[in-house]
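Heads up, one of the protein chains got dropped from this complex, but the rest are sitting where they should.
Now for chain A:
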Amino acid sequence: MRAQDDKLTPWVAMLGPPTLWFVHFGFVYASASLEMVFTERATLLSRLVIAGGTLLFLAVIGWLGWKAPRFAPVAGKVREFWIGVTRITAAVSAIAVVYQAMPALLV
């Protein structure tokens, strides 16, 4: 029952959404920068890549938030705590991912 105490799964699930938030940041920055190496400006191509990638990131973050109970430690108050923190983090990460992709549409 407690074998999860020695596993990485609960940590990956809890830290997954903010990690994806950060990785998404690197993704949008790198996508635009990489195109600018070749074309000197970010054209529709990198913006479409950013839009598509953002949807993918949102899907994974949403899935991690939804499935939080599946990966959380299995018993005790710490389970409830874990699910709670994972879901709050997932919700904020999702909003932040949309927010930080907006410049690709607006700028």
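One rule holds for everything that comes next: a contact is a pair of C-beta atoms (placed from the backbone, for glycine too) under 8 Å apart; a residue touches a chain by one contact, two chains touch by 3 or more; residues count from 1.
In this text, contacts and distances are computed from a predicted model.
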| item | value |
| --- | --- |
| Listed names "Cytochrome c oxidase subunit I+III", "ABC3 transporter permease C-terminal domain-containing protein", "Universal stress protein" or "Oxidoreductase, 4Fe-4S ferredoxin domain", matching UniProt entry of the absent chain | "Cytochrome c oxidase subunit I+III" |
| On chain A, residues whose C-beta touches the chain left out of the figure | 1-6, 10, 14-15, 18-19, 21-22, 25-26, 28-29, 32-34, 36-38, 41-42, 73, 76-78, 80-82, 84-85, 88-89, 92-93, 96, 99-100, 102-104, 106-107 |
